[in-house]
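One protein chain omitted, others in place.
As written, the chains take the letters A, B and C, and residue 1 is the first residue of each chain.
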Amino acid sequence: MQQLDCPIIGRRPISEFVYGGEVRRPPPGDAPLADVADHAFNRTGQPTVLREWWFHRPTGRWFVLERNTLSNVVERVVPPQEVAYAIPTL
Amino acid sequence: MTLTLETHVDLRLWELVGSGAVDALRAEGLPIPEAELTAVEHGPGFVACTGRNGYLIAGEEEWQQSPQTPPWLLQRSDWVMRLSGARWSDALTELCPHDLGRLPPGGWFMAAVAGVNAWLYRPASVPDSLLLGFDPSYGAYLESMLQSVVRDPSRINPS
Amino acid sequence: MPWRLLKIGLRGAHKEPRFFPEPADLRDSYDVVIIGGGGHGLACAYYLATRHGIRNVAVLEQGYIGGGNTGRNTTIVRSNYLTPDGVRFYDASVRMFQRLSQELDINLFYSTRGHYTLAHSDEAMRTMRWRAEVNRHLDVDSQVVDRDAVGRGIPGLDLDCGGSQPVMGALYHAPGAVVRHDAVAWGYARAATNNGVEVHQKTRVTGMQVENGRVCGVATDRGNIRCGAVVSMVAGSTPRITEMAGLSTPIEIFPLQACVTEPVKPFLDTIVVSGSLHVYVSQSSRGELVMGASVDPAVLHSTRSSFEFVEGLADRIVDLFPFTARLRINRQWAGMSDMTPDFAPIMGTTPVSGFYLDAGWGTWGFKATPISGSTMADTVANNRNHELIEPFRFDRFADFQLVGEKGAASVGH
Partner (left out) sequence: MPFRRSEAGPREWIDRHRTVHFTFEGTRYVAFAGDTITSALQANGVQLLGRSFKYHRPRGALSMANHDVNALFTTADDTNVRGDVTPVTDALDVRPVNVSGSLARDAHRHLDRLGRFLPAGFYYKAFHKPRWLFPYWERLIRRRAGLGTVDSAWTPRRRPKRYGYCDVLVVGGGPAGLQAALGAAEASLDVLLVDENPHLGGSLDYEWVTDPAAPAQRDELMEAVAASPAIRVLTSAVALGFYTDHWVPVSTPEGIIKVRARGVVLATGVIEQPAVFRNNDLPGVLMASAAQRLLHRFGVQACERAVLQVNNPEGFAAAEDLRRGGVELQAVVASGPGVQKADAAALVDAGVPVHFGWAIVEAHGDGAVAAATIAPVDAGGVPDQTHARRIDCDGVVSSAGWGPAGHLLYQAGGRFSYDDTLEMPVPVAWPDTVVPAGRMNGVFSLASQRDDGRDAAGRLAAALAGGPVSDPMSNRDTRAHATPWPVVPHPKGRDFVDLDEDLQYKDLIQGAREGFDNVELLKRFTTVGMGPSQGKHSNLNAFRILARYLGQGMDETGTTTARPMYHPVRLEDLAGRRMRPWRETPVQAWHGEHGGFLMESGEWERPSFYGEEADAQQVIASEVTAVRTGVGIIDVSTLGKIEVLGPDAATLLDGSYTMRQGNLRAGLTRYALRTDDTGVIVDDGVVGRLAEDHYYLTATSSHAEGTYQTLTRHALEWGLDVHVVNRTGQLGALNLTGPLSRRVLEPLVDVDLSEAALPRLGMTDARVCGEWARLLRVGFVGELGYEIHAPAGTMARIWDALMDAGAPLGIRPFGVDTQRVLRLEKGHIIVGQDTDGLTNPFEAAMPWAVHLKKPWFVGRPALAHLKGAEQRKLVRFVMAADSSAPLPRESHLVIRDGTIAGRVTSIARSPTLGRPIGLAMVDRDLAEAGQALAIRGDGGRMLAAEVVTETFYDPDGLRQNADAPEVTP
């Protein structure tokens, strides 16, 4: 079983994680349909180093990992600040 | 070598979250764990740091759920069991993928046990024992799983 | 003893004709290049040649024919889908499959076994009824059967499933069948090459030439090819090809694993699927239990096997069929599934003129082989989507016009 090596929690079996998919930034609330559809559906399907969300259930933590989806090697743990963005509020 | 399972350990549990949590602990005279996912012993229980500004306090204290200002104090109802005996970590090799034999005295760990999220605490002052706590709705299930491990005489360990 | 075998035996086996011609050199120009020598690609080539007279066709396969998902699936053929679009499409496929052995003159061992999709909850029963109603509306033989009927239809099944998630009923689909998957690819390959198509194995496409929104050729590790049309039928490798064409798609690749046991004497005549337990099982003509589950939880472009897969599968199979506990897993393997958000394929023309896509098969590609081949051939020959695949058009996501197959799809094979 594969292990993911994460800050604070250490090396953990992948069975303790929930896969959260590719990290993607949503379009603005009034974006044109093409942008909305692109964000809603399209994905980086080809093998690459992908930024992904992984949720560790026992400690209730999300991690952002850069994983090579061809070799299955995690190449980097990304600090969440790197993927954070501000959402417009009223 | 006997392995015993105490299925209901009587501890009061509280979760303290929000800014000012450390100050609140200090004000209550409670020990403060030095890092996330570590714990310090506290009477029959412990104080564990479960995350940024998040603490799990297990002890004998009776508090009220907090007033509506941070840090918030939330009552917890975790089901707590105690596994005792020199081979407690062997018993868990059936249920937990981690090598808990390496958990040092005083060590704290959060992992899936038999598919249920749990916290594990090895009291520094009580050799050969482990406290396990988890969502109480899984209590009957995990009790039955642990009982069957403890009762199974055929437990093997590479030796 | 069938006459054919007598003939082979009497004259000596070595006189049998070749299935496939000797490998030829790659030419520098074809009318149509089909990327992917699996069932879909070979079928498309066959129908292009036989139905549309387009014979100047090259099928390029990076490995060997049928070596991808065609050779890795669990060989189930059925049409009990949820949406009318899906049901019509797969029903046409089943009908083609039923006569394919004769058409291709190769025994595909097309074996109609009946297909049970077990329901273990009220929610699942509602979905089964929905599928049954849609199926019957389109003259596809499906019905909801109750728990007792499941017990009678599948001897040895533990209706209580070992103590949790008891069986409440099932969707029974009489035409459900299994078929020798490799032979499908070989039969199409032979028939296509007999009609002038070239099949090039160990030929990897490394690039695509697109000029002014029109495809004009592909680059391969054996040289460049000029062509007027490129058809991508590569399942798990789809995103690599669409990237060459400059297209974004919703396709993500997840491994799908399977395994077989050692052969034992036949005891399971039907195909059994449990959506709630995420397993499916049938017994092959060799006597092996062929089993699978849902796709792996994370994107991965790999066919590595995982132990947790066989552990989980065994755990559930033993619940369903307790006496199989002593059977032994012999071999496990994996394929790469090209998943779409609505669990329906993406087929037909694309924004790049002359570039056609047949992808997004998820876990269902094999059973669509004949109909995909024939509708894609028709689409390429006429440069417009065949009516059966119009609902699966490339741009449906841009319009938020998805196909609602997901409801039937927690696991289904």
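Keep this in mind: a contact is a pair of C-beta atoms (placed from the backbone, for glycine too) under 8 Å apart; a residue touches a chain by one contact, two chains touch by 3 or more.
Please read all numbers here as calculations on a predicted model, not as lab measurements.
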Determine which of the presented chains are touched by the chain that is not presented, and list them.
A, B, C
Per the whole complex, from C:44, C:134 or C:293 the residue touching the absent chain is C:134
Quick one: say which of C:314, C:336 or C:352 touches the chain that got left out.
C:314
Among C:27, C:99 or C:384, contact with the omitted chain is made only by C:99
Missing-chain contacts on chain A, rising order, are 1-3, 18, 20, 23, 26-31, 33, 35-36, 39-41, 53, 55, 60-62, 72, 80-81, 83-90
Considering the entire assembly, which residues of chain C contact the chain that has been omitted?
1-6, 8-9, 12-14, 16-21, 63-67, 71, 84, 99, 101-102, 105-111, 121-123, 126-127, 129-130, 133-134, 137, 155-156, 162-166, 180, 182-183, 186, 201, 261-267, 284-287, 304-307, 310-311, 313-315, 317-319, 322-333, 341-342, 400, 402, 404, 406-407
May I ask you to list the residues on chain B that touch the chain which is not drawn?
15, 17-19, 53-54, 64-65, 68-70, 72, 74-78, 93-99, 101, 114-116, 135-141, 145, 148-149, 152, 154-159
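In this text, only the chains that are shown with their structure count from here on.
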Among line, ring, star, complete and other, the chain touch graph is line
When all chain pairs are ranked by how many C-beta pairs they have in contact, which pair ranks first?
A-C
For chain A and chain B, what's the span in angstrom between their mean Cα positions?
30
Compute the distance, rounded to whole Å, between the mean C-alpha positions of chain B and chain C.
49
On a C-alpha centroid basis, what's the spacing between chain A and chain C, in Å?
30
Which residues of chain C touch chain A in the complex?
238-240, 242-243, 248-253, 297-302, 304, 306-308, 338, 341, 397-400
Which stretch or stretches of chain A touch chain C in the complex?
1-2, 14-15, 18-19, 21-22, 33-34, 37-38, 40-47, 50, 52, 69-72
Which positions of chain B touch chain A when the two form their complex?
36-37, 50-51, 97, 110-112, 117-118
